[in-house]
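Note that one protein chain of the assembly has been removed; the remaining protein chains are unaltered in position.
So, chain A:
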Amino acid sequence: MKSGISPAALLCGLVAAGPVAAQTEIEFWHAFTGRLGELVDAQVAEFNASQSDYIVTASHKGNYSETLNAGIAAFRAGEQPDILMVFEVGTATMMAAKGAIRPVHEVMAEAGADFDPDAFIGSVKGYYTTTDGQMLSLPFNSSTPVLWVNRDALSAAGIDPDTDLSTWQQVGAVLDQLKAAGSTCPLTTAWQSWIHLENLSAYHDVPFATQENGFAGLDTELAFNAPLQVQHIQAMGDWARDGKFIYAGRRNEGGANFRAGECALFTESSAGYAGIKSEAQFAFEVRPLPYWEGVEGAPQNTIIGGASLWVMAGQTAKEYKGVASFLNFLSSPEIQARWHQDTGYLPITSAAGDLTREQGFYDANPGTDIAVRQMTAKEPTANSKGLRLGSFDQIRTIIDEELEGVWTGDKTAEAALNSAVERGNQLLRRFEQANR
């Protein structure tokens, strides 16, 4: 690897060389800005420097929704890129658009690339493969929810910071103690639907939706109003009423409260690592996401959030060869291991995880492998493979609205979840109709 050369130097080299006529251009649209954007650019520059047949041009197209929209609008105008980054909730939309995409396994096979789908971590791969194991899009950035602990806040409340927080029962007891000790924010969360319903369901091996969470057909119906989910949301609602759970917003607004040291416990993506590490002025720790003790099969495995790379239809065979070569490069252990260590996203292949361990990263940064272990401890079941639901962005908004009703005390957990299921099912039926 050319690890001794900086990405900037590589870029300079490219500019000096100029675009050679023989090079095939591969367009890649992504949704990353800031540090993540720089890291993507560095990967692209490294790929461009590593060979002379193809040149990848990466463009930032806004946030996840905007990037998806840009891709869709471009496709309608016949100007689509070769590779489009799509967040996990857009998976069903992309899958259903059979004429607009090329499945990754097909692109790889046609290009004769050496591609082994089994190299990918099961629960990462599962989200983006068909029920018969064919990979549709290449997992790119994946994370999973964990429990972040402010050790200093626990000590201040007279709680042993090493106390066991594996189960929600134990967390409940700690929240009582924190509240009694005067904590203004014992627990907060980011991404409430993703963590407290989608992952809750997978982690306890209960369905979030019928038809294998939508993998087995468009006629899926939401099923997250079962006793387990109602019990969990009711417990959270009770904690909210008592000031033990502080709701900060629909996205990751709660992160600011946690990083400022105000909150003791925080359920958030494992990819929150970079931000927490750079800002937290207190001793923090990563713990596995808690589960409800006594539920059969729990803890199963958690599911991912993040994005994958989709190959768009309508390009030349030569471009597809270049795409295959670029995607293979991205999933190589060295690139993946570095990406995992720089960002806190999961390593998407087992080899990248092993390489990271060999490099001593987990020893130097304790807890960074919790997410990996949580995801790979068990072989995913039909309930924990992932979710494939149409209009899922809107369904999440509905869930957000209904959960807010529980946090304010306007609704019981049961009424809110029943209503969310009923409203969400209407959208699923529309999606089914649109993609018939």
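Keep this in mind: contacts are C-beta pairs under 8 Å (C-beta built on N, C-alpha and C of every residue); 3 or more make two chains touch, one makes a residue touch a chain; residues count from 1.
Just so it is clear, contacts and distances are computed from a predicted model.
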item	value
Listed names "sn-glycerol-3-phosphate transport system permease protein UgpA", "RNA polymerase sigma-70 factor", "Ring hydroxylating large subunit" or "AzlD domain-containing protein", with the criterion being the UniProt name of the chain not displayed	"sn-glycerol-3-phosphate transport system permease protein UgpA"
Selected residue (touches chain absent from view) among A:32, A:54, A:75 or A:168	A:75
Touch with the omitted chain, as defined above, among A:27, A:82, A:205 or A:262	A:262
Residue touching the undisplayed chain, where the options are A:35, A:318 or A:430	A:430
Residues belonging to chain A that touch the chain removed from view	65, 68-69, 72, 75-76, 93, 96-100, 247-250, 253, 256-257, 260, 262, 391, 393-394, 397, 400-402, 404-405, 407-408, 410, 423, 426-427, 430, 433-436
